[in-house]
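All protein chains of the complex are present and in place, except for one that has been dropped.
Up next is subunit A:
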Amino acid sequence: MATENQARADRPSLRSQSLLYGIVGQEMRQVTRQVPDDEPPQLPVNAELRSIGKSIPRLDAVQKVTGAAKYTFDVQLPGMLYARQIVCPWPHARVISIDTSAAERHPGVRAVHVLETLLQSARLRDPEAEARNKYPTVRFAGQTVAAVAAETQRIADQAAKLVKVEYERLPHVTDLDAAMDDEAPIVFPGPVEQPSTAGGGGAPEGLPQKGNVRGPNFGMPGMTPTGDIDQGLAEADVIVETEYRTQVQTHVPMETHGIVADWQDDGLTIYASTQHTHSVRDEAAEYFDLPKSKIRVISDFTGGGFGAKYGINNFGLLAIHLSQKAGAPVRMMLDRREEHVSAGNRPNSLQRVRIGAKQDGTLTAIDVISWGSGGIAGGAGIGFCFNALYPCPNMRTEQYDVFTNAGPCAAFRAPGQVQGIFSLEQAMDELADRLQLDPLILRDRIDTKPTDDMLARAHERKVAAERFGWSRRRPPNADAGPIKRGIGMAQAQWVYVVSPPTTVEVRVADDGSVSVYNSTQDVGTGTRTVLAQVVAEEFGLNAEDIGVFIGDTRFPWGPPSGGSRVTASVTAPARNAAYAAARDLAARLAPLFDDADPDDIFFADGKVGVRGKEGAARPLKDAAKEAKFGEISKLAKRHDDYEGFAVPGELSISRHGLGGVQFAEVAVDVETGVVKVERIVAASDCGRPINPKLVESQVIGGIIQGVSYAIYEDRIMDAASGHQLNANVDQYKMVGSRETPAIEVLLMEQIGAQSSTDARGIAEASNVATSAAIANAFYNATGKRIRTLPMNPANVLATLSA
């Protein structure tokens, strides 16, 4: 992986170039950028392209609708064993002894392994406090202790029950508020650290910690407090001061976490349901002291992840050990209960927000203090939206992690930001109300950072308000009967990030067929399809003609499916490699056209020809065979954005972000407390959409997850036993077909003049604004602010009767 120094060393020479910039269909202008010399010419707008920007069906759709797509869940290798974990039933305990002998003797069992190193947990800064413990301390009910591998799943399940573990129970605490108490049981006997994953989360090192409370963490780099809060509040005409609570949400990918580990003498092969093939390889290399060159990770299809599927995890550590011991491949898939309890969640939050503003809306102070619990893992912050969305001279967000005896959090689709926007955008709605301003006019006045996402939102507010019918908004609580309808809106902000180590290879075989290679995985976003569309554009081919090879660490380094960065990271080098390969191909085919100038050779509709003699164009296939040019291979690395990054590195963060505006219409039954979301209109931006249909699908998915979070989802812990009470999908309620609102997506095309494709992400930005838009619609419907999620009957009735 490239470090910053390496990036500097291979920084290309630059040319000054005038590029088209702006929102397509609106007023566009030329900007001058410093562009690397080997970049292809800027693409015109999508309407002038034949492959990019077209809503072709995703290339793997046939495999998915016929059941032919093979997920990790479906991998079946000769001699493969099935694993089952032994998990602790107590929420906090020391492991005194483990007797595996009965399990080992059980017929059909091939290996048993006891976990020595615990992953997916914050780590003691000074491990001395637990140095005398032979095994990792159990800190939540459902934490893995050991695993067995057997010839069938049923034998493994039976044998897991034969492992005898002696525990010494310790006091536990699962509730956020209870854990903050000075007298609360202590989850960790000292300060801890928690690095982030590729999907986000984690916290800076060295933060103070008192009891279970760790912090303050003042947010991401470059987002330190500014100005003077007290002065800002003193200058304010209006101060909105409120408290918000959000719940724990679990990821629930339909394919649970899992791997198939195949340990061989000459190397390790891992099939992984993952959001980053290389993160699996890198952790396996670290924990098994193997060179990365001897590890291969394959992920043909991943059945959803939403932020939680990175690295090998405890179950993967065990599966690899079991494979090594048994000398056979081992399949370890979590069951649905394990998935809920141990595989990640979005932390809860308690947020105290104070916002001061002048009569005209000018913000004078934003002061936020938050606590959240990611169980035994850190990273329960509430994002960076307070700093990133609206400029304000006096600003402070003070964030604390609170440890509890519950499963570890993991990055979850816009980690932190979903919780933060729920409060920020409700506070803005309240502010607009207090100032007697239309919420859209307030946003027009305060959403003024000089960024692409600011420009996008300004446009989105207009088009979405019109489509939605914002003008029919009534005063709060306008319905007389028990069913009250209302509308509301909220804005989104998410980072635009790129992984510059991303490298893509494009090959042209000697029959003129083209293929593209990168190790990144397709978690359902359509990465195969967008890669093919970008490459096809350069060769005048159809996307279906392109061979796409991804999801394998044998291919050049690809980005994690986290931070909404894949399309932004892979499409630019894919285009650059394809462009270089196409130019090389042109030079080799030029002799067939009376030694034409290679610059005049063009590729279109599967043919190759010379400009000015279009009639003499011939099928590329035939020309390739005649030319006998051998194979062409070109590699291209993701250049930095033409303007550079605000924070460079493996995860490079642009000063620009992603926007999005959502409008919601709800019906609240004030007698039963049931909230129904009837309609959402979303205006979204993702730079240049490579395949608008696939983008729209992701936006719809983000909205549905947002509705699900706002109204239904809630991990319920039993304080006494420390167990999750609804660790299944019949009691963990999510949006299904009947709860799905009518959804309209308005997608814009925005050319940022930053890379050779100008594509950006969408997954997370689409999930951020939904719950706040619904909460604001709830206020418009009922005249009451709902500041606690989810908006289930209990919380709704409590709000209405307050």
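Following the convention adopted for this analysis, a residue touches a chain if its C-beta (ideal position, glycine included) is under 8 Å from a C-beta of that chain, and two chains touch if they have at least 3 such contacts; residues count from 1.
Assume contacts and distances are computed from a predicted model.
Between the names "Carbohydrate ABC transporter permease", "Fe-S cluster assembly protein SufD", "Xanthine dehydrogenase YagT iron-sulfur-binding subunit" or "Carbamoyl phosphate synthase small chain", the one given in UniProt for the chain missing from this structure view is "Xanthine dehydrogenase YagT iron-sulfur-binding subunit". Across A:90, A:188, A:263 or A:306, the residue that sits in touch with the chain not pictured is A:306. Across A:38, A:74 or A:479, the single residue that touches the chain missing here is A:74.
The chain not shown here is touched by just one of A:735, A:748, A:772 or A:796, and that residue is A:735. Touching the omitted chain from subunit A are residues 57-58, 60-71, 73-74, 76, 152-154, 158, 161-162, 251-255, 301-304, 306, 335-336, 523-526, 693-694, 696-698, 700-705, 728-730, 734-738, 740, 742-743.
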